[in-house]
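This is the structure, below, for whatever I ask next.
The block that comes next holds subunit A.
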Amino acid sequence: MSLVRDALTILAVCAGAFFFLAGTVGLLRFPDALSRLHALTKADNLGLGLIVLGLLLQTEGAFPALRLISVWLLGLLAGATVTQLIARAVHPGGLHD
Partner candidate 1 sequence: MVFDAGLAVLVLGVAAWTIVARDTFAAVVGFIAYGLLLALVWVRLAAPDVALTEAAIGSGLTGVLLLGASTRVRRTKNLTAGKEPAAALRLAAIGLCVMVSAAIAVLVLLLPEPAPTLAAPVAANLAATGLGNPVTAVLMAYRAIDTLLEVVVLLLALLGVWSLAPDRLWGGVPGLHYRADPDGILTFDAQLLVPIGILVGIHIFWVGSVAPGGEFQGATILAAMWILTTLSGLVDTPSVSRRWLRLLLIAGPAVFVAIGLAGFAMAGAFLAYPIEHAKLLILIIEVPVTLSIAAMLALLVAGPPERSLHR
Partner candidate 2 sequence: MNAATLYGLCSAVLVGLGLYGLIIHPEPLRKILAFNLIGGGVFLLFGVVARRGAAAGFGGDPVPQALVITGLVVAFASTALALALLVRLSSEPGRANLPSEGSGEEPMGGGPL
Partner candidate 3 sequence: MPGSATANGFLLVLAVILPFAGVLVSLALGGRNAERVALIVMPAGLAIALAIVVAVWRTGNALQYFVGNWKPPLGVAFRADGLSAVMILTSALLICGIGLFARAQFSTPRGAEARAPLVFWTLLLAVWGALNGVFIGGDLFNLYVALELLTFAAVPLVSLDGRAETLAAALRYLLFALLGSILYLLGAALLYGAYGTLDIVLLSARIHAQPVAWAAISLMTVGLLAKAALYPFHLWLPPAHAGAPAPASALLSGLVVKAPFFLVVRLWFDVMPGMPERATAQILGVLGAAAIIFGSVVALRQARLKLLIAYSTVAQIGYLFLMFPLAVRPEGGYPWSTAAWTGGILQAISHAFAKAAMFMAAGLIAEALGHDRIAGLSGIGRALPITVLAFGLSGLSLMGLPPSGGFVAKAMLLTGAVAEGQWWWALVVLVGGLLAGGYVFLVLARALGDPIEPLRLSAQVSRRRQAVVMAVALCAILLGFAPLRPSDFLQIGRPDTGIVGLR
């Protein structure tokens, strides 16, 4: 059982790390700010989510699990805020005007 759990953890964390890597490559290679943001948010949301998921399998008890989930949620919130702010700084009036 623990072997399966460990394997799943490794799989999830590796997948998460891959998304971070892809996001970083996107950040460096994409031409303009908006597509860079697009790449970055993928890394943030999915990558962090997968890593947290992998680690959740290793926790014992509700409290550490709750902490991990709140780390993911706070990360999402921070990422969303910053993305919004940067996007607005790039296009002050919004995309459509």
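How these were chosen: all candidates are chains of the complex that A comes from, given by their letters.
General observations
By definition in this document, a contact is a pair of C-beta atoms (placed from the backbone, for glycine too) under 8 Å apart; a residue touches a chain by one contact, two chains touch by 3 or more; residues count from 1.
As the structure is a computational prediction, the values presented were derived from the model and not from experiment.
In the assembled complex, subunit A touches candidate 1, while the other choices in 1, 2 or 3 stay out of touch. Interface residues of subunit A facing candidate 1 in the complex, by the touch rule stated above, are 70, 74, 77, 80-81, 84-85.
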